[in-house]
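All protein chains but one are shown at their positions in the complex.
Up next is chain A:
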Amino acid sequence: MLEVSGLSAGYGEVRVLHDLALTVEPGECVCLVGANGAGKTTLMRSLSGLLRPVQGAIRFQGRDLARTAAHDVVRAGIALVPEGRRVLGPMTVRENLEIGAFHRSWPRRQDGVDEDLEFVLTLFPRLRERLLQTAGTLSGGEQQMLAIARALMARPKLLLLDEPSMGLAPLVVKEIFATIRRLNERGMSILLAEQNARMALRTAARGYVVAEGRIVLAADSGTLQRDPMVQEAYLGV
């Protein structure tokens, strides 16, 4: 479904990603683990079109998206839940969700938007209680739920999640990851970048270890959890 090859990207003169390759098959949940600064967010930004890669191909369902702008990448079927949640603070929860479905509502409203709104509100009942509250007044966990719900409103085929556990209490992290698992069980393809390797490897079937902008290890989650290097560096064993 997603096939990244030879991807190099960076900011100005600084190269962050070097010749990186990875794949996500339909229905899979794949994680990227790695330390702060390993390049996970840069990779997510490149995949979503926010950052134009210097080199390489991002093939998604047979189309190369390496030169496609973010507003068209979401139309192709990839939605990113960005690092730091990035909810639209001055706007209400409902408006955030409407904006999530923007590409399906403008210029003409397509079918299924109301059904999807109902779906995400069932997935996150806390958001239903706060529909008319401005997003900036939500707690961190609720903002993360809203960010995921907003991405789902785009009805993506592949969901990218960048550090969904960042800054959240352990109990909330558990809740968020349970939802990610539930989404995957419903057939959503997911690529998850996460510093919390323990949670990520428990959720994803397969993982890549990213270090200094390169993939240093790729295996199924069980193998990675038993790997001595991974245990020492990321699991704190």
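By definition in this document, a contact is a pair of C-beta atoms (placed from the backbone, for glycine too) under 8 Å apart; a residue touches a chain by one contact, two chains touch by 3 or more; residues count from 1.
Basically, contacts and distances are computed from a predicted model.
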If you look up the hidden chain in UniProt, what protein name do you find among "LacI family transcriptional regulator", "Branched-chain amino acid ABC transporter permease", "Monovalent cation/H(+) antiporter subunit G" or "Sarcosine oxidase subunit alpha family protein"?
"Branched-chain amino acid ABC transporter permease"
From the list A:2, A:74 or A:127, pick the residue that touches the absent chain.
A:74
Just to verify: which one of A:87, A:145, A:210 or A:224 makes contact with the chain not shown?
A:87
Which listed residue (A:103, A:126 or A:198) would be found touching the missing chain in the intact complex?
A:103
With the missing chain put back, which residues of chain A would touch it? List them for me.
48-50, 69-72, 74-75, 79-80, 82, 84, 86-91, 95, 98-103, 105-106, 136, 140, 143, 150-151, 154, 167
